[in-house]
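Following this message is one structure expressed as structure tokens.
Note that one protein chain of the assembly has been removed; the remaining protein chains are unaltered in position.
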Amino acid sequence: MEFTRRSFLKLSASGALLTGLGFDVTPAIAHARQLKIARTTETRSTCPYCSVSCGVIIHTLGDNSYNVRPTVVHVEGDPDHPINGGTLCPKGASLKHCIVNDRRLTKPLYRAPGASHWDEVSWDFVINEIARHVKETRDRIFVQKDLQGKTVNRAEGIAMIGGCTDTSEMNFLMVKVARAFGMVYFDQQSRL
Amino acid sequence: MAIKGLEIRDISATRYAALGISKVPRMTKLIDLSTCIGCKACEVACMEWNDLPMDETYRAAGGYQTIPDLAHNFWNLIKFNEVDNGNGLLWTMAKHQCMHCENPGCLRACPAPGAIVQYTNGIVDFVQENCIGCQFCVTGCPFNVPRISPKNQKVYKCTLCSDRVAAGLEPACIKACPTGCLQFGTKEQLLEYGRHRVRELRSRGFKDAAIYDPPGVMGTHVIYVVPYGNHPEVYGLPADPRIPALVSLWKGPLKTIGSTIMLGGVTAALLHYLTYGPMEVKPDTDVKKQR
Partner (left out) sequence: MTNGWTDIGNADVVLAMGGNPAENHPCGFKWVIEAKKKRGAKLVCIDPRFNRTAAVADHFVQIRAGTDIAFLGGLINYILSNGLYHEEYVRLFTNATFLVKSDFSFGNGLFSGYNPASGTYDKSTWQYQQDGSGHALQDPSLRDTDCVFQHLKKHFSRYTSAVVSEITGASVEDFERAAGIICSTGRPEKAGTIMYALGWTHHSFAVQIIRAAAILQLLLGNIGRPGGGVNALRGHSNIQGGTDHGVAFDKLPGYLKSPTADQQDLKHYLMENTPKPLSPTSMNYWSNYPAFFISLMKTMYGNHATLENDFAYHYLPKADRNYSWVYLFDDMYQGKLEGMLTFGMNPVANGPNSNKMISALSKLKWLVVADCFETETAQFWRAPGIDPGEVDTEVFLLPAGIFAEKDGSFTNSARWAQWKWKALDPPGDAKADQEMLARIFLKVRELYQEGAGAFPEPILHLSWPYSRPQDPPLEEIAKEINGHAVADVIDGKGEVVAKVGEQLSTFAHLKDDGSTSCGNWLYCGSFTEKGNMMARRGRSDPSGLGMYHEWAWNWPLNRRILYNRASCDADGRPWDPTRVSIMWDGTRWVGDTPDYKADSPPGAGLGAFIMLPEGVGKIFAADFVEGPLPEHYEPVESPIKNPLHPEVSSNPLVKRFVSDKDGYANPEDFPIVCTTYRLTEHFHFWTKHITVNSLLQPEFFVEIPYELAKQKGIKDQDLVRVTSARGSVEGKALVTKRIKPMRVGGREVWQIGIPIHWGFAGRVKGPLANLLTPTAVDPNSFTPEYKGFLVRLEKV
């Protein structure tokens, strides 16, 4: 038994979906996947990896309605971007798995001195404990005047590092906070 | 909505195949091997768009080509090759996938009605619902491309992102390619572009640069610009691919008899599907929100 022309046409009507560029709506194609990004919400972003800073489009499922919790279904290059013009490297092309990843951390964790495991803790706990440590260490090891009697106001007991894959705004906030605390041990990836 | 029902060009094991009368562009992928940097963006874009599942068993080698071969869930592979060609080292990187032959050996060989379809735009697509897992297509392919899934005994390969192309988009690998090594357009456009690239390469000293568009399969819808055009095998491309003789025979008078005997049951199942059809979906690509 073989197909007849009539059954093709019938199917074409019921499965009408894809048009253009030489496609037929046939049993074959009627069952082809729909364009998976046809109804997604597009958000323009920038690849977080190297310094080319390619434009990317993050496709999230759902139309951002009140009751929807969006999930990322696809990430593709932003064709309007003058540098990458929609292209991506193998790292940028897999960004979906960077965002949606079972290894992502989702709870604050605490490791006590000598412990061989993490404990899940609350945000209140970590913020309170960190702030207590910062103040205690700062107060204990603060150098207001050096040996020659010069005013130096250095918090020498605490270091802060980071920021290279974070926003410029976060970097600026780090500078404000680090310098207000009096930190001098302050560095980031650009050194490396 | 207009029904475009006349644009399938050929279907496996089917008598009324050549149905198209519309003149549609013959879509083609060009791979310019002089600009491939082996970054594997195409491999990832393919896996990502097609949601191909990861297979941890691939973990074999340390080095640059860590995945040895195409697979049912890996349709796009860059093969790396170090060649000492006498006057210096050549490190070739060449993308491999279905060639979308003008005369597809897979389709010629396939006994299952509707399992392989060729569109008038040149894309050769496998329809797994109709596949019976006989692997005749594997025998029929002069490029050794189709791979059977151990999970469901269906055969898979590159679709040239037929779903994207249908919606007016380029295939995922083409879009991702960072260097423009991959180009998408009509066959005429890309042959012209390819000739331009060949001229440029010859002016840089690649005197044998050529376009790879093998005549043994009446040309392909994936064509290459090859710097050492006299040695395509360096890049893993067969020098003169042809459909195996046995398949050509099968394509003739034996085919109807064979398929009738073998495939009665399968076709019945298919007909059930045809009667009820898939769920109707109304596409509307204009409602996408941008921020």
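Residue numbering begins at 1 within each chain, and the chains themselves are lettered A and B in the order written.
Note that contacts are C-beta pairs under 8 Å (C-beta built on N, C-alpha and C of every residue); 3 or more make two chains touch, one makes a residue touch a chain.
The structure displayed is predicted, hence computed values, not measured ones.
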For chain A, the residues touching the chain missing from this view: 41, 43-55, 58, 60, 70-72, 80-85, 87-95, 97-99, 101, 103-116, 118, 123, 126-135, 137-142, 144, 146, 148, 150-177, 179-192
Interface with the unshown chain - residue positions in chain B: 34-41, 43-44, 47-48, 54-56, 58-59, 61-64, 66-67, 82, 84, 89, 91-93, 178-181, 197, 200, 203-204, 291
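Keep in mind that, in the parts below, only the chains that are shown with their structure count from here on.
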Distance from the mean Cα position of chain B to that of chain A, given in whole angstrom: 34
Footprint of chain A on chain B - complex, ascending: 1-8, 11, 13-16, 19-20, 22, 24-27, 39-41, 43-45, 47-49, 51, 113-114, 117, 119-123, 125, 127, 129-130, 159, 162-169, 172, 175-178, 180, 260, 264, 267-268, 270-271, 273-274, 277-278, 280-281, 283-285, 287-291
Chain B-facing residues of chain A, complex: 1-5, 7-36, 38-44, 63-64, 74-77, 79, 84, 86-90, 92-94, 96
